[in-house]
Structure formats: C-alpha cells, structure tokens
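For this view, one protein chain was removed and the others were kept in their places.
Order of writing sets the labels: A, B and C. Residues in every chain begin at 1.
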Amino acid sequence: MDNVATIGTTAHGHADEHAHEELGFWRKYIFSVDHKVIGIQYALTGLLFLLFGFTLMMIMRWQLAYNGAPIPLIGQWLGDARAPQGIMLPEFYNQLGAMHGTIMVFMGVVPLAVGGFGNFVMPLQIGAPDMAFPKINMMSYWVYFLGGVVMLTSFFQTWDGGVGAAQSGWTSYPPLAVISAGQTMWLIGMIFLITSSLLGALNFLVTIIQLRAKGLSYMRLPFFCWAQFVTGFLLLLAFPPLEAAGVLQLMDRLAGTSFFLPSGLVVAGKPLAVAGGGNAILWQHLFWFLAHPEVYVLILPAMGIVAEIIANNTRKPLWGYRAMVYSIIFLGFMSFIVWAHHMFMTGMGTVMSTFFQTTTMIISVPSVVILTALLLSLYGSSMRFNTPMLFALAFLPMFGIGGLTGLPLGLAVTDIPLHDTYYVIAHFHYVVAPGTIFALFAGIYYWFPKATGRMMNETLGKIHFWGSFICINIVFMPMFIQGLAGMNRRMYDGGALYTHNAGLPLELNLYIGMAAWTMGLFQLPFIVNFFVSIKWGKKVDRNPWQSTTLEWSAPSPPGHGNFLTEPIVYRGPYEYSVPGAPNDFTPQFEPEKSEKGR
Amino acid sequence: MLNNLWLPTQASTHAASVDYMIILVHWLMLVLFVGWGGFFVYALFRFRKGANPKASYVGAKGKFAKGTELAVVVAEMVLLFGYAIPGWSARVGAFPSETEAVVVHVVAQQFQWNVHYPGPDGKFGRSSITLISAENNLGLDRSDPDAKDDIVTINQLTLPVDRPVLVRLSSVDAIHSFGLPEMRVKQDAVPGLEMPVWFIPNRIGDYEIACSQLCGLGHFRMRGFLNIKSAADYQSFLDEGAKELLQQ
Amino acid sequence: MHSDAAEIKKSVRTYMMVGAALLVFTAITVAVNQIHLAIPLAITVALMIATLKASMVAAVFMHLSHEKRWIYWALLLTAAFFVVLLSVPLLTVSNTIGKPIHAPSAAAVAEH
Partner (left out) sequence: MNIPYTVETRPDTGLANGKLGIWLFLASEVMLFGALFSSYIILRMGSVEWPHGELNVWLGAANTVILISSSVTMVMAWASLKLNDHGKHRLYLILTFVLAAFFLVNKYFEYSGHLTRGEGPWHSTFLAIYFTLTGLHGLHIVGGMIVMGYFIGPGAKMWKTKPEQFTNRIEYTGLYWHFVDLVWIFLFPVLYLL
C-alpha cells in the first residue's frame, strides 16, 4: 500500500555518494539493495528451505516405509504432541505433508528460481546496472523472509486449536482447513509470501521492459529472460486471487465468518456454530486460479535455465528460438484458463469439463514445442558433458515423463481412478523434482563462477548428478505403479489398510524410502562442494564457459553497478559456431567487425 | 504390462472402457517417449564433442518437428473428442431414473461412511442436524413415517449386481471423496451439496470404499466396505435389516 | 513537464467538470435507488452508472485516455484475466451435478 512511496524513494541516483563511500557490513550483506546480493540471499534461503522440505519428506517416508516404527535419531525430540515414543501421529504426518508442499513450492523453488536466479542473472543478462526498484527488491526479500519465519515457527505454535503447523495439505481445502489446527499461521505466512512475490514480479517486469541495454531488442533477449518475463506476469496476476482467498479464510478462522462454510455443518457430533451460507468449492476455484499458473512459475524459469545451458554446451544456436518464445508466451496465457482440471471430481458437468479438458490438452502443445526445440538443438552439436550440462540434459526426459503423465490426468475420465492417488504425486514430482530441481542444480553449477569468481568441483558435481539421478527415479517411478493400483495420497500409513494396495504397491513404499534417504546422502557432496568452492574453488575469469550472453561480459563477481562500460548488444543471444567467425562463440556484446575498427 | 497396468479388478460396466482409455493414453505416451528418447540418446552419442568436434550453426533441418507436433495434437484431439468427452458425459449426464435404479444416500463424516437405504417403502425419511447423536449419525427422524423402515449402516454399502446404482452423496463436515477403486468411481462429497454418482456393478465380490480426499487425521483409516451381492442375497440383506428394525 | 501551462489549465477545467459529473451520477444512483426498481433492473442500472463513473475516473483523472502502449497492453491482459476471474461464480454454480442442500443455519438450529 505504501509502495507508491517506495517506488518513488528508490528512484534517486546514488551515483555520487556511492563512488567513494564504503558500505558497512549491514548495508553490504544484509540490508543490501544490490540485486546480486539480494539474489544470493534469496538463493541461499531457498536452498536451505529445499533442504528442510526434503528433510520433512525423509521423515515422512520413514513412516510410510516402516508404518508405526519409532523414528530413528530425531524421534525422541519430537515430543508427545507429535510423536509419542518416537512414533509419528497422523496429525504430525499431515503437518509434514502440508508443510513439505508449501515449503517446496512457495519457499524453496520459487525463491530460488525467481528470487535467486531471476534477481542475480536477469539484470546482468539484459545489461542493466540493477533492478528498476532496488529498495522494493530488498523489501520483497525481507517480506519473504518474514513469511518463512512465520511458517517455520508455526511448527511450534500451541494456541491455534492444537499443536503444530497447518495440516490440511498445501491446498488447504475448507471446511477442513477452517476447522483444523495450525492453519492461521499458514494463512498469515502465505499472505507475506504472496506480497513478496507480487513486489518481486512488479520489479522484474519493469526491469525487463525498461532497462534492457542498447540494442537488446525482445527477439535478442536470452530465453531465460523471456521465461522470467512470462513468470512475472503469472505471479503478478494470478497471486492476488489467492491473497483474497487467504484473507477470506483468515476471516473464517478469526472473525467467525463463513465464506467457505455452508449451512448445516456438523463437526464431531455437534452442529458448528456459524452463520453458514458459504461455498466450499469457491476456495478451490480461487486456489487453483493461482496454483495452476504457479506450477508454470515452477517450470518456466527451469526451462529458461536449461535453454541457456544447452545452447552454451552444444556450442550452437538454440533451434527454433522464435517458436520457443511464442510458445512460452502462449503457455503463460493459457495457464490462466486450465485451473479446474484439478477439480474434475468436485461435481463438474459436461460443458465445463469439456472446456477445461480442451484447454488442458491445448496447453500441453507449447510445452511439446519448447521441449522439441531443445531436443532438436542437440542435433549437429558438439556437446560438452560438464556438470551443468548433465543436469540440464537430464531435465529433458524427466520433464518428458512428468509432462506426458499429465495427459491422462487432464482427461476427466482417466482422471477418475488416478485423481488423488500417487499417480498424481509421481506426475508432478517428475516435473518439479528431477525437472525443476535438476534445472536449478544445473543453474547453480553454471552461474556459480559468475557469483563467486570460482568454479565448483567437477568430480563432486558428477557424483552428485549420478547419485541424484538414479535415486530420484527409484523414488518416483514406483509411485506410478502405486497410483495405478489405486493407492491414495496423503495416507499416514501409506495405504496399508486397503486390500487393493496389498502386495507390490505397498511393498514399494520400503524401496522408495530407501532411495529417498540415499538421495539425501548424495546431496552431501553438493553441499560440501558448494561451500568449499566459495573459498577454494578454481579461480576463473569473466567467461569460463565461453558463453555469448551479456552476464559474461561483467567481471566475476560483478561489482556494484555490474558493468565497467555500458553494454551494447549487437546480435542475438546464441551465436555459437558462426561460420567464418574466429571463435566458436560470438558474444552479444562483441561489436561487428566493421565497427571494431573504429 | 501395458495390458492391465496394475489397475485394480474391473467390477463395473464402465470400468473396462475407462481402463481401455488409460491404456490407450499410455500407449501414446510410450510411443512419444520412446520416439523422443531414441532421438535423444542418438544425439547424445552422435554429437558428443569427441564424435563431432565442430558444431553446425544451422543444426537440424526439415519438417520433422512440425510433423511430430502435429501428430501429438491429432492424437490428443482424438482422445479428447473420441473418448474423454463422451465418456465423461456418460458419467455425469446419463443418470439412471430413480425407479429403475437402486438409490442410496451416503453421508460422509469424519471418519466414516453413513449409508442410508430407503427401506421397503422406497422413501427416504427426513433427517435433521438437531437430532444428531452418537447413535444417530444421520440425525434421522424416526417419527417420520417414511423413516420408520429406513436401514442405516456404517461403513457398509451393500448393493445388488447388474443393476444401476444411484448414490446420493453428501458430507456433514470436511470434503471427503467417495472412491470405489474397483468400480472406477470417484466423487467428492462436498458439504452443502448433494452429488449424484452412478454405476452398474457387474461382478459379485467384496470391495472397498476409499476416502480419496484429505479430511483430517483419520483420513487414512476412513475405509468402507462395498459388497456386491446377487439379487437374492441382496434381498435377504434388506430383509434382515428390516427384521432388525422391527425388533428394536 | 512537456505540456505547457495553458494545456494544464485546460485540463484543470476538465477535471472540475468530471468531478461535478461524478457527483451528479452519484446523486442519480441514490435517487434511482429510492424508487425501488425490480432487482435485476436496479442492478443493471446501478452497475452501468458505476462503470460509467469508473471509466471517467480512469480516463481523465488517471490519464488513461492517452497512455502509452505498454500500459494498455498490461491492462488489456489484466482485463482479460479479470473477466476469467469474474466467470468463476458462474462456473461454480451453473454446470455442476451437485444440488445445494438448504440446511437450516446454525441460528435456526439454536432456536430449537
């Protein structure tokens, strides 16, 4: 609300004051307005949340693998309200599930992919000295941080109808979400996270529209920036409805309203004392109106990262760059009108389901176009298999599996047996985990030298890659089998009660668990590599990957204001192996020969 | 493997067609994946740096990409208009008439399924939330003449084979989902709404009702039983229920 | 500050006129309300007047009548998704197999 003031206040030029004055520690590393520092803050916080979210899941997988056995190591610390004698309670399982989803999506991937990579890389790639509104940028990080703190502390709350965090899934469907414990903190946390994303999105959009370097027309924009651009619009326009819905649900909890509570509710044998008259499905519409675009927020930056790395390591231009750009715009647009494919089982009639099935099938086409373009980019290339490239290449088939299994979910009839089973879990984890997370790993290995001036270790990187790649497939592939067999998701006992799960589907829980824990171990080389390389990695110059885009013309790490001279762009983003050129890469910032002489 | 895909037993008339469609989609997925994957693996070997030291600026040529994309679109449209839309409209449009079908009310509640049969008179008695108690989860008003013969069971849905079944589904607290894996039936039970669900069981046997929507800490154990009986066995089930009511 | 003083003075007059028109329309809205039209008609009239007023504010006070291309594009996109958003209610209640159960409200229950 007071953005107006901030938009204004950020606007002055600091040029003269900054040239000489050294910033203190706090202004330089903590309350920095430099997009690179903020980007790194976002990325580190996001990574920590990813690790935390993964840890929650490893605990859950224990319960699924060894139903009712005490949790080793940490079990005894969890307390009687969560795990008496170390044995997990169903309430706690539900909390872990809801928080795993929330943390991974809103506090892990989005902050890392958009807040981290977007902030750090995008202004460099467009040749801007910083974001358009540096103070808003700082504010959006700190609002996100606050939201994170609220979410984390919610595990310890005791005043909101019970102990612990939200336990109604990341989707928070009312009436359950209104009548169960811990949800208030979740809603408050979400309102912070949404506000932060809105501020960030606004900043990104203005930056891309206004601060592109001279000569950098839209069709010369690196694909990563296009991805961030479309993502910005998704965040800007899809998040407010969830913010509104969050306010309504908060009112239902705190002010006794019944927006989402119909009349005649009976909870635990007693009529619920509310006015009633609300609509439970309304929440689902508002939630998915955000959450479907949100899943594209998770994938588009990943596609952008993969495109950059593939172009760089194939040493040739992206095949069909233009088609990719049109596809990503179309994808962004369509993502606003498919949301109800998550709601086929809520009693949808033929007309509405026809509409949403059709849009869902249509939206798969631009994904196919983008993936096909990336795949064809490999043809005729001269591929280098370094760690970022391995992760980026793995993205392609993994996203393929995730995307293709979206098709049976998108057709209402085949969604009947699959809805809310582990098939859905497997579908979207293939897109977000070996998909997005792998792309993010690729991006970290790729841009690490830009951020630190040092390379990460290749051997540790390859161990990380192969370990993760093998384990993650053992985690998620069996879930398709479980889902087809009818095993439902969000089951505290992994569906052990049901006879249709008996045999193989149930047994698989054990192997999935083992693979998940092993994958946890394979993250250790990465964590070690990450921190050790900051200090002891091999020192590199500006352009270690011999890349063409603008960020590589700045020093590594870039100083305040990014570029030493004003960057000017002369050509498209991926001019690799140009016939007749002296090198196999012709950077965007390299003047034409005729101009060089001047 | 692609013949049954680990799907549960088919025990309703439409189950086979749902499965057929699932298998069809999976064939499409497999063909696409193998096609793309084959190209991918080929490219990885053929165009590694060692095998192809100099990259080509132009790269792939030809209409190959357009062709596959078009094929994907066509296949999806066939699935959509040929199977999915008609299939769905049969599920949510072509409800059997109340007279020919077996009609039951199923009221979901944390964490059980209350089943309400109209009894011999074929009429459902009135119920009111003010009458709800531990013994009367539905709040059934037994003073209503229509309610006198109504049979109520918990977590136990018994139905005759080979007859259309119309379930009227509702919930009194959270959203639950009435999942019958072997029937290929799933429908959310949304408080404030009454949802019709229909199917024709065609296989005698004991099956399950699986709650398929997170509804609280007991979600995982909200399991019901579905018994499909022969017409005669179903009748004796109803008679037994009526007898029990008389004894009370 | 490209526009010169004379032009600004001219727009000041427009602002005053639009302000006056807005007040008149408000009065009309209230007056129409007093004669108790049938509800659908009342809704149509009131919303039409409101839309008219809103477009006056947007066009004149917010200078939307002569803005730059990018702002039109952004608003067009927003308008498109706004329409989608406003169709949510229709989607929720029109094509659904669920029938609302009109249970008594808790207040009514309490009276028993």
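The rule is simple: a contact is a pair of C-beta atoms (placed from the backbone, for glycine too) under 8 Å apart; a residue touches a chain by one contact, two chains touch by 3 or more.
Keep in mind it's a predicted model, so treat the numbers as computed, not measured.
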| item | value |
| --- | --- |
| Among the chains presented, those that the missing one touches | A, C |
| Given A:L78, A:M138 or A:L282, the one touching the chain that is not displayed | A:L282 |
| Contact residue for the chain not shown (choose from A:L211, A:M477 or A:A496) | A:L211 |
| Positions on chain C contacted by the hidden chain, ascending | 1, 3, 5, 8-9, 11-12, 15-16, 18-19, 22-23, 26, 29-30, 33, 39, 42-43, 46-47, 49-50, 53-54, 57-58, 61-62, 68-71, 74-75, 77-78, 81-82, 85-86, 88-89, 92-93, 100, 102 |
| Where the unshown chain meets chain A, residue by residue | 1-5, 7-8, 10-15, 18, 128-130, 132-134, 198, 201-203, 205-206, 209-211, 236-241, 243-245, 247-248, 251, 255-259, 274-279, 282, 286, 289, 560-561 |
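Just so it is clear, only the chains that are shown with their structure count from here on.
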| item | value |
| --- | --- |
| Category of the chain touch graph - line, ring, star, complete, other | complete |
| Of A-C and B-C, pair with higher C-beta contact tally | A-C |
| Furthest chain, CA centroid comparison against chain C | B |
| Geometric centre distance via CA averages, chain B-chain A, whole Å | 32 |
| Distance from chain C to chain B - Cα centre to Cα centre, in angstrom | 43 |
| Interchain centroid distance [CA atoms averaged], chain A/chain C, Å | 36 |
| Residues of chain A touching at least two other chains | 262-264, 271, 279, 281, 346-350 |
| Per-residue multi-chain contacts in chain B, two or more chains | 92, 129-130, 190, 192-193, 195 |
| Footprint of chain A on chain C - complex, ascending | 70, 77-78, 81, 84-85, 88, 91-92, 94-98, 100-107, 109-110 |
| Of chain A, residues touching chain C in the complex | 209, 233, 237-238, 241, 262-264, 271-277, 279, 281-282, 285-286, 289, 336-337, 340, 346-352 |
| In the complex with chain A, residue positions of chain B that touch it | 5-8, 18, 21-22, 25-26, 28-29, 32-33, 36-37, 39-40, 43-44, 47-49, 52-60, 64-65, 68-69, 72-73, 76-77, 79-80, 83-85, 87-89, 91-93, 109-110, 129-130, 132-134, 137, 139, 172-175, 177, 179, 181-182, 184-188, 190-193, 195, 207-208, 210-221, 223 |
